[in-house]
Structure formats: structure tokens, C-alpha cells
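Apart from one protein chain that is not included, each protein chain of the complex appears where it belongs.
Per-chain residue numbering starts at 1, and chain names A and B are given in the order in which the chains are listed.
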Amino acid sequence: MKALTANRLDDGEVVFWNKGAWVERFADAELFADDATGEAAEGQGKSQPNTVIDVYLIDLIESEGLWAPLSFRERIRALGPLNHPTHGKQAEGGAAIEALRHAAGASRSTGRVNLIKRK
Amino acid sequence: MYQYDTIDKEFLADRAAEFKQQVERRLAGEITEDQFKMLRLRNGLYLQLHAYMLRVAIPYGSLNATQLRKLADIGRRYDKGYGHFTTRTNLQFHWIKLREAPAILEELATVDLHAIQTSGNCIRNVTSDPYAGATAEEIDDPRVWSEAIRQWSMLHPEFSHLPRKFKFAVTAAPKDRTAARVHDIGLVVRRARDGTMGFEVIVGGGMGRTPYVGPTIKEFLPANRLFSYLDATLRVYNRHGRRDNAYKARIKILVAALGAEEFRRQVEEEWEKVGPGADMPDTEIARIRAAFSVKAFDTLVNRSEAFETAKAADPAFARFARNNLKPHKRPGYTIVEISLKGIGDTPGDATSDQMDAVADLGERYGQNDIRITHEQNLVLPHVKLDDAHAVFQGLAAAGLATPNINLISDIIACPGLDYCALANARAIPIAQDIAHRFADQDRAELVGELKIKISGCINACGHHHVGHIGILGVDKKGEEFYQLTLGGSGAEDAEVGKMLGPALPADRVTDAIDTIVEVYLRERADGERFLDTFRRTGVAPFKEAVYAEAH
Partner (left out) sequence: MPKLIRIEDGQFVSADDPFTHVADDEGMPPGDVIISLTRFSAEGDALISQGRAVGVRIEPDEEVEALAYDLPKLAVVAVAFPKYRDGRGFSTSHLLRQRFGFKGEVRAVGEVLREEANFLTRCGCDSFETADGSSPEQWAHAANRHRHVYQRASDGRIPAFTERAES
């Protein structure tokens, strides 16, 4: 399973793709079961260079029955800095945030799909 | 302190106006991200994990209260009420919006602050001695030269597109508080027998992937020839430094590849050709010097009764005085170090309220002079001993009176994976965990001077190579691991630390530190710091103890 992420140009906010729109919560992200739909979305996302920057697909794993980014780096992006639990997306709390907090998996680069491909 | 004149102020205003237009063009889609990225980086604006990060330069780590209040105000209005002081004596705001960045730079310019050349392959903010002008050790005020270098380097026509970033440190005291030997250029003020002033010029130190302690390229450079010599050095680097591989592009790689001897020869040859025409006029140096020398010290006696009484009555203050107060050159004065390493806090972070508190104390008791150290702490360099207790109380009320300067919980840590897009692992929780373990101040004092430095990746922003104990975050099969090095130093006895052994998982790091400390306490001879013991015993006893327990 994959999701598409980026940072919003205007304010740098971490955003996720959902059917043509960019949303702020990972829980609202569109999930791609197959590579083709993910890559199609990535193409669309990259065609909006004045809305978002640094568009890429990330790998997901299951955590507490929900999906979470595989890499720790991407989970931190979906949560906020862990030294300040009230900063960033994690402040909202709830099951989706807890699932991200408890997920385990790769720490950094392996979450970024196109980096794996490049190897 | 140096006061910006109309020229300096208009320069910053012009720069802010320029950036404003560039941001407008980007937001209107007139320029691409590729084109814009270098423009924003030239103004210290990075994209981090969660938002943009703005790195504000604090030239040679020196601020007045108005400036610090402005930083606090910006933290409150444009960030989440805090900022992060870095090992390069800059301040980073971690939650900046691109559309607001121009307004922030405009506001900074009103108090003579900026973010120019805090990123990119140019000459960066100069590090200097946080005790400058206050310590009896120094033979000159290094801020004079730092300010001159600031001016010379601002939008330098020839040296703003170097192969890689370029960092200066300037110190004038035998005790090096700037890490001069691990900078691209370290300048140490020296006085010749006949009294003339000059510099020992150290070139090609650095950290990152390939750490080097820089060799001395010139034992004594007459002070009035500084800028022609810098021209020559930078020109040799600009022309011959590698540009094919970013990891091999720092001047340290050029110096190492040529050998210090050959590098010196090339610089000297170029310097001959440059000639004194490229030096800064003595009159300008004198003007800058004059700005730093006006300080109104009262004539006081060495011993302050108020201070002695307070120490006797307040054990917490006595402990603070023992660890955080440093000798001042004037009788009856002291240097106050303010730790940004509260137990369990994020190293280097200060809330806006804390910044305001320090600004108030600095204004009221510290001649309106506030410094940042490369160890991510603050300093009030000129406090009367009579006022030290009041300062302590003010700091305590702001949660800033942690009495741990140079102790094991005074840890340097970079932002690591909690913020940084380049990180392999987190640095902050490791620092917090170690600090908690050594929260017992008696034990920390028993251990004495021990500098732990943590980086979240090999770029070494947290100076781990030169930590007495260095901790480097690595990504091992997708998990956070930490590589320990021992015996490094960034001071006058600079040395790159030695690897202890295989990297450890996060939950074993603090235990390992504890074990290392126990070995040190067992092995140390009278009066030895951790570093001294390590240098005597070598890595073996530490390695044995840490890895013996692993099984």
C-alpha cells in the first residue's frame, strides 16, 4: 500500500494526496493498492509545482488495524516532532494518531519509494 | 558593542526588499522551485520535515536585549513560541511559512538582524568567543575581527559561489571556546615578542563525513594583512577546490589532498600577488574597535559581600555559582552562563518567554550584552557579583538556572530526525534520556567536565566528532542506532574522537554512557577530566566494559 505526500509551497505544511486534492491529515490520505494508480497520482501531483513541492510516494504498513507510513521519517512527518507532542499534526490525538505513534518499521530513507527504486 | 550605521542598516533593508520580491515571484508562479530554492537558501530558508525553517544569523554570537526580544516576538507570532540555538550560534525557527518569511526578514532588519549567508556555498556566520570583552585571558577582542570579516564577507563578489560552505572562527584566548581547529578557517589572535598583533591561521579543519583538525598554515600573520591573506586563501580554494562531489568539496579536502605544505605554498604565492591593496584600511578596523571598547565598568573590589552571603544562604545558588559563573577580567564582575540544557528539555531550545527573561536580565544587570555559545547556551558576559543572585533568581523563575555548564547533562544535540530532512536518527530523545540519568547534580559534579555531543547524521551539525563522548545516529536496517566515539575535543587540544565499537540500539545508549562514566571514575587519577583519563588509558577499558555488558 502506498500514499502520496508533499509539502505545501505556501507554508511548508506536510500534505497528502486525496483524489485530486491535498489534505493535511495522513488519516485522510488516499491509499493506493497498486503501483499504477499511485504513479498516476504522483504524476498529477508533480504537475502542480506552484501548489506543492517535493512530491513523492511513500510505502505503508499496517498498525493497529490502520495504515501507517513504513518509515519512521514519514511517520514523524505525519505526526510532528516527537519532542513537542503538542506541535504539529499529532496535537489532535485520536486513534489514527495513536496508530502512527505505535507503528514500527524502517527509520529513514526506505520509506521514500522513489529512493528505493533508484538503488 | 558595534552599532549598525546607516550603511549597515540600508544594506539589510535592501536585502529584505529583494527577498520579498523573490518570494512574490515564486508565489505567483513566475519562477520555478529550482530557480527559487537557491534564492531562499541564500536567505537561510530551508524546507525541513514539517515546515520551512528560517536560520537567523547571530553575528559572532552577540545580541542586545532589543534583538533578543525581537527574536522572542517572532517566535511567538510566526512560530510556536520558541527557537533553537545552534552550534553555529545561529537561531533556527522551525515552523515558518514561506509567505510570512519576507515580513520576518523585514522585522529582523529593523533590529539589525538578518539571515544572509546562513546557508549555501558562501562565507557563513563567524563564530567567536562568547567571553569576548569579558575574559582576562584574551589578548585582543576577537569581535573586532569577526565584525570586519562579517562586512568583508557580505555578498562577497568573488567568494559567494565557493565549492562548498565556508565557516570562520575567531578567538583571542588560549582557551578555545569557538572550536577554531574544526572550522574551515580558524583565526587565533597572537602577539609577537615585539608586541605586534597577528593571527595564527588554521585552515582546513571540519567535521561532516571526513573530520579533520585543521593544520596551521601560517604561524603569524600580521593583523593588518588579514584580508589580503584571506583573499589569497579563498581564491586558491575557489579555483582549485573540488566541485564534482559535494562530499569532497570543503576546503579541508583540498588542504588534505595537496598537503598543508603545498597548500601553504600556493596561498603564499597568491598572497604575494594580491598585495596589501586588498587589506582593509586601518581606519576601518579602528572604527570597529572603538565601537567595542566602550564599556562602562564600575570600579569594584574583588570580593562581593552580597554574593558571599547569598551563596551561604542559598545552596542552589552556591551550586549555580560553582558551575555557571566564570571569572571576569574586572574585579567584582562575573560571566554568567545560562544553560539551555534543562534536564529533559530539548538542547538549545528557548521559549519566547525565556528569551524575554534573558533580555530583561541582560538589560538590567548585564550591560545589555548577551552572547550565544557554540555549545548552545547563552551568556551574560558582564554581571556584577553583587547582582549575581538576582540574576540567578530571575533565571530560575524562567526555568533557566540549570547549574550544569560543562557537565555531563550540558549536551549538544542537533535537531535530528524530529525536524531535519537529512537525519538518520533522532538526537533529542537521546540527549533527554542521558540528562535524566545524570539529573543528580552531585553525581554530575563528581564526574566533572564531560562534553557529550550528538548528531542525527554524519553531517555532524551536533559536533559529535569532537565530543568527549560523541554520539552519531545511524540507520541500521531501518532502525535508529547510535555510534559512540570517545576522546574527541573541539577546544585548543582539538582531536577527532575514536570509535568505541559497533553501533548500539537507542535503548542501550544511556546505559553505555553510564558504563563509560563508571570506568572513568574507576580509572581516573587525581584531577583528571574524562578526556585526560581517556587519553591516558586509551579506548580499551571503555570498550571492554560497554561491550562486555552487551551479552
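We take it that contacts are C-beta pairs under 8 Å (C-beta built on N, C-alpha and C of every residue); 3 or more make two chains touch, one makes a residue touch a chain.
Owing to the predicted nature of the structure, the values given are computational and were not obtained by experimental measurement.
Novice: Indicate each shown chain that the hidden chain touches within the full complex.
Specialist: The undisplayed chain, in the complete complex, is in contact with B.
Novice: Which residue from B:Thr66, B:Gln151, B:Asn406 or B:Asn459 sits in contact with the chain not drawn here?
Specialist: Only one of B:Thr66, B:Gln151, B:Asn406 or B:Asn459 touches the chain omitted from view, namely B:Gln151.
Novice: Of the residues in chain B, which ones touch the absent chain?
Specialist: On the side of chain B, residues 5, 7-8, 10-11, 14-15, 17-18, 22, 35, 38-39, 121, 151-152, 154-163, 235, 238-239, 243, 273, 278, 280-281, 283-284, 287 touch the unshown chain.
Note that in this section only the chains that are shown with their structure count from here on.
Novice: Taking the mean of the C-alpha atoms as each chain's centre, how many Å separate chain A from chain B?
Specialist: Taking the average C-alpha coordinate of chain A and of chain B, the gap between them is 34 Å.
Novice: For the complex, which residues does chain A have touching chain B?
Specialist: Counting only chain A, the residues touching chain B are 7, 9-14, 49-50, 53-54, 71-73, 76-77, 80-84, 87-88, 105-110.
Novice: In the complex, go through chain B and note every residue touching chain A.
Specialist: 26-27, 29, 32-33, 47-52, 80, 94-99, 346, 415, 417-419, 423-426, 428-429, 432, 475, 477-480
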